[in-house]
Structures are given as structure tokens and as C-alpha cells.
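Left out: one protein chain. Kept in place: all the others.
The first chain written gets the first letter, and so on, giving A and B; residue counts start at 1 in each chain.
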Amino acid sequence: MKPETELKRSAEPIWWALFSAGGVCFAVFIPAAIVFLAMLLPLGVVELTYTQAQSWYFSIWGLMFTGAVVVLPLFHAGHRFRHGLHDLKVQQHTLVKVLCYGFASALSLLCLGLWCIGYFN
Amino acid sequence: MSYKPVLTRTWWLKHRAFKAYMLREATVLPLLFFLLTLCCGIYALWQGPSQWQAWQITMKHPAVLAINSLALVASLYHAWTFFQLFPRVMPIRLGSKTLPAQVLIAGQWAGLVAVFVLFTWLFRGSL
Partner (left out) sequence: MINVKVARYLPEQSAAPFVQEFKVPYDASTSVLDALNYIKEELDPSLSFRWSCRMAICGSCGVMANGIPKLGCKVFLRDYEQGLLLEPLAHLPVERDLIVDMDAFLKHLEAVKPYLINNETTAVKSATTHQQTPAQLGKYKQFANCINCGLCYSACPQFGLNPEFLGPAAITLAHRYNLDSRDQGKAARMPLLNTAEGPWACTFVGFCSDVCPQQVDPAAAVNQSKVESAKDMLIQLFKGKL
């Protein structure tokens, strides 16, 4: 046990909050998103034309969609992956942290950037 | 002199509860795949109609369809575990009583169904 004066606050609450919010999205939004966008759409049961997809996605709803179906689930996945590696005794903690959250951030920024370009055009 | 056995990398194979735990943690693997395909879709949407068409064709590939179906199963397993944990992490107290966990769990499943209804309504034109 460390002496009381040397106790350091962990940054984990931030990652955990993102993880939890992402966990809710993964549970509540992702199942329907997979069924419609990755199953019914490719199987031809439903249709989504380019113009329709564009007008939907590059609206304010698209931003919410990106947050709930892409960004938060990405951070959820990154967090679980990071702790999963610790469980498997891959314990280069700092490196793993940078890679996991870095990946989630990069992909999030990409999607948000694309949305911005489309929305403001 | 005392001894202390060290946990091996495969500790989680030793008990059912640990396997179920690792399975829960592994649900993010197919999720990641789905998220990647979705990001490709967004990228294609930004690029233009022909790329959008190409993305839809890629999504038809049996392997892609299979992994995304796996992601669906994973998301439902995750939901099943997550909904049960929620009332234990954030119990809701009304006066001296705690709201029964069953109510919170049912409420969360209702949320999941509501999103399906929302998507059905969005795609109502082509159904």
C-alpha cells in the first residue's frame, strides 16, 4: 500500500464514462443498425438510394447517428479491448492504451470530419 | 517459506463463469468489424454514387454478411449481460425501496425494441 500522500487520481473515470455510454449504444442501437444496414440492406429487403442516404446522413440526424452508432461504440470497444489484453497478460499498459483509444479517436474523427464536410457543403 | 502460484495467460479457461466473462469481453471483436464496414459506408457516401454502389456490393459478400450476423448475435449477448449489470451499478431508490431490477431490465429491452421500430419506420417506404 502506498502512503496516502502519494495517491494518484486515475484518469479511468473518463474512459469508463465513454465505455459505459458506448455500452448502452452497443446494446440498444447497434442490434437494429446491424439488422437494417448490414443484413436487410445488402439482402435487398430494404433499399437506400444514394440521394436518400446522403440527405439522411448529412443532416443533424447523421451527427447523432455517428455519435450513437459509431463514436461511442468505438470507445466502448477500445476500452474492452484494452482491459481484455490486460486479462491476457499483455501488460504494456501505456502502449496498449495509446493504441486502443488512439484507434477509436482516429476513426471517430474521420467519421465526424466526413459528416462536417458533407453537412456544411 | 511460502509459495504463490502465478496466474497463467489461460486462467479464464478454467471455469464456466470466466469463459462467459471472456465471451462478453470478446463481443467487441465482431462489433469492431461492423463498425469498420459502417465507416467504409460513410466514406463511400462522401465519395459519391458509384462508391456507394460499390460499398453495397461489398456488404453482400457472404463473409461480410456472416461476420456482421455474428456481430448481431454478439450485440444481443452484450445487451443481455449489460442490461443485468445496470441495476446493480446504478440502483434506483424511491424512498426506502429500490426499484426492482426486473423493471429496469425490461425497460432496457423495450428501448432496444423501440430502436427497431424507429428503423422500420425510417425504411417504411421500401419495405
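Just so it is clear, contacts are C-beta pairs under 8 Å (C-beta built on N, C-alpha and C of every residue); 3 or more make two chains touch, one makes a residue touch a chain.
Because the structure is a prediction, the values reported are computed rather than measured.
Hidden chain, full complex: it touches shown chains A, B. Touch with the hidden chain on the side of subunit A covers residues 1-2, 4, 7-10, 12-14, 16-17, 83, 86-87, 89.
With the whole complex as reference, residues 1-5, 7, 11-12, 14-15, 17-18, 21, 25, 85, 88-91, 93, 95-96 of subunit B touch the missing chain.
Note that only the chains that are shown with their structure count from here on.
Residues 23-24, 26-43, 45-48, 50, 53-54, 56-57, 66, 69-70, 73-74, 76-77, 80-81, 83-84, 87-89, 107, 110-111, 114-115, 117-118 of subunit A are the ones touching subunit B in the complex. Within the complex formed with subunit A, the subunit B residues making contact are 7, 9, 12, 22, 25-28, 31-32, 34-39, 41-43, 45-46, 48-49, 52-53, 56, 59-60, 64-65, 68-69, 71-72, 75-76, 78-79, 82-83, 108, 111-112, 115-116, 118-119, 122-123, 126-127.
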